[in-house]
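One structure follows; several queries about it will come next.
The other protein chains are all here in position, but one chain of the complex has been omitted.
Chain nomenclature is as follows: A and B, assigned in order of appearance, with residue numbering initiated at 1 for each chain independently.
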Amino acid sequence: MSNILEIKGLHAEVDGTEILKGIDLSIGTGEVHAIMGPNGSGKSTLSYVISGRDGYDITAGSISYQGRDLTELTIEERAAQGIFLGFQYPVELPGVSSTTFLKTAVNAVRRQRGEDELDAVQFMKRLRQHTASLNINDDMLRRGVNVGFSGGEKKRNEILQMALLEPYFAVLDETDSGLDIDALKVVADGVNALRGPTRSMLVITHYQRLLDYIVPDYVHVLAHGRIARSGGKELALELEEKGYGAFVDGAEAA
Amino acid sequence: MSLRAYQEEMAGELPGAGLPWLAALRTAAAARFEATGLPDRKVEAWRYTSLKPIQDHLFTIGAGKIDDVPPPLLANSHRLVFTNGILHLDATELPQGVRLLGMAQAMAGAPDLIAESLGQVATGQKLPLPALNQALSQDGYVLALDAGIVVEQPIEILFLSDQGASYPRNLVLAGAGARATVVEHYLGTGNYFLNAVTEIQAAAGAHLRRYKIQQEANGASHVGTLAGQLDGDAKLENFDLNLGGQLVRSEIHMALQGAGADATLNGIYLLRGKQHCDNAIWVDHAVGGNTSHQDYRGILDNKAHAVFQGKITVRRDAQGIEGHQLNKTLLLSDQAEIDSKPELEILADDVKCSHGATAGELDETGLFYLRSRGIPEAEARQLLMTAFAAQTLDKISDKAVRGIMDGLVADWMAS
Partner (left out) sequence: MSYTADTAEQVSSIAGDKYKYGFVTDIETELAPMGLNEDIIRFISAKKNEPDWLLQWRLRAYARWLTMEEPSWAKVEYPDIDFQDAYYYAAPKSQEDGPKSLDEVDPELLRTYEKLGIPLHEQQMLAGVAVDAVFDSVSVATTFRKELAKAGVIFCPISEAVQSHPELVQKYLGSVVPYSDNFYATLNSAVFTDGSFVYIPKGVRCPMELSTYFRINQANTGQFERTLIIADEGSYVSYLEGCTAPMRDENQLHAAVVELVLLDDAEIKYSTVQNWYPGDADGKGGIYNFVTKRAACRGRDSKVSWTQVETGSAVTWKYPSCILQGDNSVGEFYSVAITNNLQQADTGTKMIHIGKNTSSTIIAKGISAGRSQSTYRGLVRMQPGAKGGRNYTQCDSLLIGDKCGAHTVPYIENRNRTAQIEHEATTAKISEDQLFYCRQRGLSDEEALSMIVNGFCKQVLQELPMEFAVEAQKLVGISLEGSVG
């Protein structure tokens, strides 16, 4: 199986402070990997580096995606190439209706991919395929993007966007944060429905709980900007039992 | 009489008359004032306030001492007392590194203490009244804090007046990291005009609290100007309580000149009869990374007229600024009037600035709620008014001063 994402010796800094200190990670097509780690270990930084956020500078190493150097691409080009980031804290866009935003995004991506844009009827049809299962009502679609949404609504809205944009590689950054157990199930079901042989995922989480619902193929422990250990899904259980302290360099462990 | 004619007549009698730099400062100030004269209502900053009532009283300087001096507001304070603008009672013993003295004393005995700083903050063409003050002032207080000095006890300055015109000129110089609390208390009887200026220079990391309690006599006119410069990480907490006076103008000109500086400028105005009170505040965010907050509230009864003008300026490239401004006024009578002009001038993009203003009568729903719980209407009104004022009073960090202000506000509401 060919790898969709290949990260080698990645160092990255924010405002002159090195956060990622040599990450190596290979993700195969169709695989789901989980990255776990304590606060401040660099989990969110990794997601921003992959999606190309400004201010997250790669100082050494490489990221290749579908065999291509990612750093050549702008944020929106990466999105068009199928990279999706589910935000830990989805951003509010006052006055921009969710429907308008979704349609604009879907068509922007389609345009960049050389596909025909969807007209309003085609788009609404696609939208309807996903809204019911994610429990997204018309009122949410009429309101400003994420404006006045509860934590659960925001995360479901992220999954809706993922479903519509049909990415090849999705990074889900702490998708479980701020969710109660019922909301977590809805979100996890939404994610699982999108798993498939051509779609890879990187699930970032602090707690093992999410991985009961989104079962990964591989688990990595991130600490102090490096991958401290990798293993199968059972590694998450071991972490839960022993805590992060057992996996990181004793002197540095918090 | 023109200011220049008056000044030439007086020049030899003013304190520090032999100091060339001081003579030059006074002459320049007189020229600035003469260039514009007393501002009239065509001047935008004076749109809502007419100075006509004071124009014939400008040079009635030289009223005598007042012997009957009330006790201090605060226990254990260091106190100076000025009567009709002239130092009357000196301060008690002060900690090492603190100088608290009269301006005339400083001019005569310690000119080096003030030579670099006097008249350097409250200056410029747009400040005609501080210019007039500079030209005519004979006294005031000087507070100089060495770097790192922390004055635990509050410093209380009483300005007691009963006639004529007086021009107190005050100067606060806080060295790096110094801390002090100053209470300026204005009190009087009869008819008089007082034009006071306080200049503050706060070096890096200095923390100052200045509380002004204005209880001028019913027939008095009061123009007070606070002009401050805050260096990096310096903080000023200022509170203006305006209760007295017939014609009152309280101006603040605050320049934030270093990152991390913060100016918190709050106030309460409680007016009745035909009182007129104009709070005019200019905050200049001259460099990036500093913050300012304004919260002014007032209650107007009878034919009282209040004005709030507050302008926040964020200069070009002064990024990372926060500036907030709030003005709320309750009108208790059909003849009371509030004019509010909260203004923003923003020339940098990474800023968070806001202002809000409301004006109107007490919230009927709140009143209804309280009455439905059995509270009589008069009491309910007073409760709501107290709660309204308390939201600003809560921002006074000195507990003893807070207690005094609470008492004065409660007295006003009860009377």
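As a convention for this text, a contact is a pair of C-beta atoms (placed from the backbone, for glycine too) under 8 Å apart; a residue touches a chain by one contact, two chains touch by 3 or more.
What you see is a predicted model, and the numbers here were worked out from it, not measured in a lab.
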In the full complex, displayed partners of the excluded chain: A, B
Candidates B:A286, B:L332, B:A400 or B:M413 - the one touching the absent chain: B:L332
Touching the absent chain when the full complex is considered, from B:E9, B:D56, B:D317 or B:E379: B:D317
Contact with the hidden chain (one of B:E9, B:D56 or B:E361): B:E361
Interface residues of subunit A (partner: the chain not displayed): 51, 53-55, 74-76, 79-80, 84-85, 87, 90-96, 100-101, 104-106, 108-109, 112, 144, 161, 165
Where the unshown chain meets subunit B, residue by residue: 44, 316-317, 319, 329, 331-361
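Throughout what follows, only the chains that are shown with their structure count from here on.
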Subunit A-subunit B separation of Cα centroids, rounded to whole Å: 55
